[in-house]
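Yeah, one chain of the complex is gone here, protein chain that is, but the others are all in their spots.
A and B are the chain letters, set down in written order, and residue numbers restart from 1 in every chain.
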Amino acid sequence: MKVIKIDKKEWTGGIDKSREKYLLFGPVKDKDVTNKEHYIFKKLAAGEFPVMEGVDTVLSPKSVIFPQTEKILKSSLDQSQPDHHIMKRVENDYSSRAVIGIRSFDAKALTLVNLNFDTKDYQDPYWCDAYKATTFVGLAVNKPSDVDFSTSMGSGPFGEEGLDVLLVDNGEEFLAKVITDKGKTFLDAAGFNKTADESAVKKIEDLKAQAEKTIADKAKVGTDNLKNKTVLDLYEAPFWDDIAFSCINCGTCTFVCPTCWCFDIQDETKGKSCTRFKNWDSCMFPLFTLHGSGHNPRGVKTQRVRQRFMHKLKYFLDKYDKGTMCVGCGRCVQSCPVNIDIREVCNIMNNYEPKK
Amino acid sequence: MDSLTQKIREIASNILKEGRVDMVIGFAKGTIPMTTKPYMARTPEQVENFIWDKNCTLNLANYITGRKEKIGIIAKGCDSRNIVNHIVENKISRDQLYIIGVPCSGMADKHNPDELRDNCATCTHRNPVIFDVMAAEPVEEQKIDDPFADVKAVEAMDKDAKWSYFEGLLQNCIRCYACRNACPLCYCPTCFVDESGPQWVGKGQNKTDIQTFHFLRAFHCAGRCTDCGACEAACPMDIHVRAFTRKLNKDSLELFGWEAGLDITKRPPLDTFNPDDPNDFIK
Partner (left out) sequence: MANLFEHIGMEKERLQFSWISSAEAGKFTNVATEVANTIEALGPIDKFVKKTD
């Protein structure tokens, strides 16, 4: 596999050059009016560069492909118009874009969401168009955070799934592993074309082994038995009430999650125009499954908490046989107000033996 | 082990053994540094999981709403005030509760463990106002010269500056509703933002809809908020949501001489009529 060497002094120049052909997205520091700082993924304005120090963002970059609120259809309510009340697709910009500095686990997460939105029978046009238009330029994680357990979940700090390029920070330079043609096209557009020598591959492997060891040294999350458990045994297991006790049923875990794909459809009208939106929804909200009849099949919080973990760690695994629907980014562990830790829940599920 | 943690476990274990309560609600150690999780012990063995430290930032009164069992609950100053609110608002009865009071010297800021969190720095009710037993001797209450200096700073701004301040505060809100759900006051079966027939508020990331949620949620807390800070402890985006409720707390104090949750025999001011109520606003 080809490795390109990028001198950090040439980085900003190359990024600027790539803007001629790509809309860029990346992590930037945001400061609110009370001076609280966060890193967020956003579209980069001219002159704005992604932070490449391996920062953790509260939210995942899924919003680049799947915005929290997305306008999808519109229609006119003006009966004098021939096409009144006919919903038409909103014209969105799907020109080439690149996400710079996305983590390996986030790129992997998007491939999992893709399984849901791009199937043989149905293709969500909004997702598919955005996903196809995007080049993913990943940044390997040299120093994994304390909550990173991606190696247990089929990804890893240097994982390549879903990425087009993987950048590895090597002091004065980035070593760019070219994974797809799409990735090569981006690097060409940025003018990054100095092939690294043989030692680069070895260097990347060393850094990778080091990063993976950092994660492995911490508690391991077991997923090996999940596949052989029966759904009903786990569903009816006695531990759900205890896990759910502290849950306040907010949407934090699902909104920070890179693989949560559920959405809700809302229509809004103003005057004679109507717009249909797609909004992120959360299985933690009671409204999520409320039927028109007033009946709610997941009316109490234990059922909702169980749904979240069962979907991620069991239903998805059974349906697609592509591992769990958790990539181990640790964002929900970090952000949950009541410290419900998916690593613990996963281990409990993985080790559960029903009483015969 | 910390003597307060020891004492809490001892009391909790005793009341479970004696059958005075069916469960005790407290805090257990979290899985990452500087966190705790609300925890319910049903057996004397489980009380060994209880801890007490500077990170018990949530409000446990949130976990007793509408419960039917006999409950032991560990309460710092603000939790106890919200328990009073719950009793006054008929969300639980006093006889159901066995309150283990914990004098509190303030919780740590979630990003700077060496500093007090904002609301604890201006707290004047560190000792529980209602309890069945205290886990330690009361601590000295803070004397705060100007508890509402932050609110006054906003009041001094001109109207456009105020508006851009509030717009700026809410620009990162993701509508996860953690602030609302962590709040012991927010127990409505269906919140106005979740109501779908009629739908009062748009559900997308429209800034006016987000502002409407925060503005009205705050107003629903008028005369009830104890400034416990659970909303900010819960917010994943670190939004200063107390900026709204603090103003209402200041108004409650100035207009009605009222601080919420101090006395189970008194109705909150917006719940009662008094001929002396300020009425300058009515023409």
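Odds and ends about this structure:
Just so we're on the same page, a contact is a pair of C-beta atoms (placed from the backbone, for glycine too) under 8 Å apart; a residue touches a chain by one contact, two chains touch by 3 or more.
None of the values given here were measured: they were computed from a predicted structure.
The chain omitted from view is touched by exactly one of B:107, B:218, B:241 or B:260, namely B:218. Only one of B:121, B:144, B:161 or B:188 touches the chain withheld from this view, namely B:161. Looking at B:65, B:171 or B:206, the residue that reaches the missing chain in the full complex is B:206.
Seen across the whole complex, the unshown chain contacts chain B at 151, 154-155, 157, 159-166, 202, 206, 208-209, 211-212, 215, 218-219, 222, 244, 247-248, 251, 281-283.
What we mean here is this: only the chains that are shown with their structure count from here on.
A straight line joining the Cα centres of chain A and chain B is 33 Å long.
Listed in rising order, the residues of chain A touching chain B in the complex are 30, 32-34, 36, 38, 40, 58-59, 67-69, 146-147, 242, 245-246, 248-252, 255-256, 264, 266, 268, 277, 279, 282, 285-287, 290, 333-335, 337-341, 343-344.
Interface residues of chain B facing chain A in the complex, by the touch rule stated above, are 30-33, 35-40, 58, 62-63, 164-165, 168-169, 171-172, 174-178, 180-182, 190, 194, 196, 202-206, 233-240.
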